[in-house]
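The structure is given below, and queries will be raised subsequently.
All protein chains but one are shown at their positions in the complex.
Our next item is chain A:
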Amino acid sequence: MREEVLKRILLIIGAILMAIICLFPFIWMIVVSFAEDPTFLGSPLVEYKSTLENYVRVLSDPTLHFPAYLKNSIIIASLVTLTTVSISSLAAYAVSRIEFKGRLLIPIFVLGLSMFPQISLVGYLFKFIEKLGWVNTYQALYFPYVAWTLPLSLWILLSYFSQLPKDLDEAAMIDGASRIKTLTTIILPLSAPALFSTALLVFIAAFNEFMFALLFTTDHRARTVPVGIALFQGVHGEIPWGSVMAASVISTIPLVIMALLFQKYIVSGLTAGALKGE
């Protein structure tokens, strides 16, 4: 029994440590975002006073363009999510249900693609996008993001569709439904949880992307939140930490709330996407 008690104590200490490790940078972000002076820790003369000033500045200062970045990020990530989930639903349905030559190669091929480092695309992609005149447009990010998020999305949906019994399709088709109708009226509604977790993961991935956004945008017309936050700089070159942290909180809180509310979907999506290949 002594072992049980010891284990219990270790477990509780471990759980507390784990909570602290996971939370403290996030909490720090919030603390500094409300600080009147972010240097409050450096000097004994500056004490912590809370203010909404940083939030007001980041949302209203026209030189920071933060509202534009936020709008760009939300629009691009939403369009990418919609497209990626549609394209990969079609493909996952075809691969899991329809007999055609080479269908089993598709998942392997797509999985192989996710091994390419992002940097190995940008040499050519940058020239390509420049030639099309797409720099500073939504499509400069939209198309690469769709391509980049497809493998994960296809993988999750494929693992889910393959679990659904094939009798469902056959019954629908005997009733005269076409393949497309079967997909939209039977398979997709039944796959709501998988579609939902895929959509969340794609949205978060698109919202997070940095390298393409850094290279393919040079001003606020299509620049996204990560690039905006990475390049925030004050007039004299110093970093306006209060604004940076306020912007970070504004862009992170919705994602964190989503992650907490839809925890189950995210976890099942991540594990299905990652562990299918074993």
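Just so it is clear, contacts are C-beta pairs under 8 Å (C-beta built on N, C-alpha and C of every residue); 3 or more make two chains touch, one makes a residue touch a chain; residues count from 1.
Please note the rule applied: contacts and distances are computed from a predicted model.
One subunit of the complex is not drawn; among "Aspartate carbamoyltransferase regulatory chain", "NADH-quinone oxidoreductase subunit N", "Trehalose/maltose transport system permease protein MalF" or "4Fe-4S ferredoxin-type domain-containing protein", its UniProt record names it "Trehalose/maltose transport system permease protein MalF". Here the missing chain is touched by one residue of A:87, A:135, A:168 or A:190, and it is A:87. Within the whole complex, the absent chain has one touching residue among A:59, A:121 or A:164, and that is A:121.
Against the chain not displayed here, chain A makes contact via residues 3, 7, 11-12, 14-15, 18-19, 21-23, 25-26, 28-29, 32, 38-43, 87-88, 90-91, 93-95, 98-101, 103, 106, 110, 113, 115-128, 143-144, 146-148, 150, 154, 179, 204, 207-208, 210-211, 214-215, 225-227, 229-230, 241, 244-245, 248, 251-252, 255-256, 258-260, 263, 266-267, 270-271, 274-275, 277-278.
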